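Mind having a look at this structure? Questions to follow.
Left out: one protein chain. Kept in place: all the others.
We call the chains A and B, going by the order they appear; numbering starts again at 1 in every chain.
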């Protein structure tokens, strides 16, 4: 009899897998109309998963024959993902009911996508990287076209699927090259093989690594693999967009960091150039592309491209501080985006969902609190002190400057300046334009989330800054320490 | 006597490989074709007995030569090719059906060591070949360019793919108890008890799925004469039709042989005691196949045809979950009692 692998490090994932299958059965047997029950149970299982994560083994634990790793770097990212997914489910329920697509499969698919993200974050082998990524992506393709009777939603799903498949292909091709030239798929062994190689690293491994990076860059929608983002954000149901904007981004960027710093850490010179290019291009395209947008979901799509650019600035420094900066940035990014999307989800005029920036006109007169919260988020997204967004940018730019990446920092500052323009345009619409048609009252859930996120973004974050920073620092140190 | 046998054996071993293979093929195929002819006679006689009729009784003693007369009749007829038909595929389809029905026999063990190709993955080979059988039908249905034939072909494709799933799971259950994919080893594993006793529900599912897989009543929707006027082979005549006919009946014998190997102990006698183990293994094998074939015919004479949605329901909603649960159950029991081979 073969012995079982050590299951303890993967306990949260195993629990979530079992829970999502159980939720599926509950949904199937209770039939339609069980959306609320399944949603709340999903949130509950996310909370339990988070609890199990915190109870997990100390330090770095590798199991399943080296395919799976649990460390504090992963735990930090997983907690962010679980928070984002829970909030996405909570915000979705009312939206789905109003849009008449209340089906219990939605929270189940989100749970499975979240499971995929956790698997991505814990990947310690090119194979587990790929299966985790596919689990997440496949669930996301489906929920992108969840409003299957609406042309835009199905278009979003199809576009995302076709381009996602292409990027998976790139990633697999790269992985096969890496395997062919390095002779192993395990991250730990790759790191030793590449560290032991004398002289210049093999061209094959470098090409393979670039392909893997391209596949992952697609998932975080970094330029030049960003084309799908605006269309998918606009077409997908808004609740899905809210989910897309946060959790998958956190998961993919964490995986990105793990792959580049872990196995390819010794090729830093090679990948830093690629990441610097992606970062600069993303910041510029994100800033310029958003200027002309009238649809707030498209605006947020370009905004997220830009933000990924800023996060990549931290990664391109290639240092512990840089990775710490990215983690802090993603935590703050999470709060801002959840808040903004909670507001977008409550944008309804006499029961009909609207998503133009013009529809926000005169919000300060009809819903002063909502308008103020939105203003805080925009302020923070633009990265203007003293809001939280500024500290995020500070955390990623400082290591870049320390690493001597002055041009990149200058591009970042210019892009921030440009992006202020369109964030302020939203504020202008709310405070200085006339009311076209007042928005409906937001639901209490959305109100709570908005209020919570707004308070976090300013000023409560100041109290959280030190735990987040120390957590991120420990996480980054764990990642670098394992090498 | 043994002297002659030893000489024969030495002579056999001296022959070149290719000659031995061809001789082996002939030794299997010729009796098989005769057996198939007798099967049609057997079917008509049994059905006649069940329906209080006489059955064929004019050609030869007891009508025994009837199938050969039928064969001659088919041979002498004209092959009609529909004008709009896709000739290449149209002719390839019956040949493929016949060919696949024959090649599967290469791995069937008729007795201890009596097998043409004793390959490690015998069960998978059989499963693969039987899953290819659908192509003959679907190609025939499409190439005929006739709506009845096409509908028959589509029905056959959906039906065979659906029932293959449960057949696969049944096979997995048997493999769990054997620990090998080799057909001879599967038979030898049944020395203590034939698998149809511990795995009785799987035996029933396999038998019913075999009916569906060979398009036999009550699952003969692909060729339902009352609704599709003959189904996928409606445009075929003469030798092309005969090849389909041959293929179908040889497939029946094949599925019976699979049932016997997987569940009824292959060439083994029911009890390893004096009068029973005097009878040579191949005879036991043939006797068991005949019994299963009798059941095939019995079912045909008894049951009305299924409706298409009921057929799909049975395959996907009843057999699939049931056989899945049984696989889990079997493996659980085997692991718990440490019975894994």
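Here, a residue touches a chain if its C-beta (ideal position, glycine included) is under 8 Å from a C-beta of that chain, and two chains touch if they have at least 3 such contacts.
As a working rule, contacts and distances are computed from a predicted model.
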Given the choices "NADH-quinone oxidoreductase subunit J", "Penicillin-binding protein 2", "Electron transfer flavoprotein subunit beta" or "Acyl-CoA/acyl-ACP dehydrogenase", state the protein name listed in UniProt for the chain not shown.
-> "NADH-quinone oxidoreductase subunit J"
Contact with the hidden chain, among A:145, A:316 or A:364, goes to A:145
Kindly state which of the options A:205, A:222 or A:374 is in contact with the chain not pictured.
-> A:205
Out of A:61, A:131 or A:353, point to the residue that touches the absent chain in the complete complex.
-> A:131
Chain not shown, touching residues in chain A = 2, 5, 10, 17, 21, 24, 64-65, 67-68, 103, 105, 108-109, 112, 115-116, 119, 127-128, 131-132, 134-135, 138-139, 141-142, 145-146, 148, 157, 177, 179-184, 193-194, 196-197, 202-205, 207
Interface with the undisplayed chain - residues on chain B = 17, 86, 89, 119-121, 124-125, 127-128, 131-132, 134-135, 138-139, 142, 150, 154, 157-158, 161, 164, 168, 180-181, 309-310, 313
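Everything that follows uses one rule, which is that only the chains that are shown with their structure count from here on.
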What whole-number Å value describes the gap between the mean CA coordinates of chain A and chain B?
-> 55
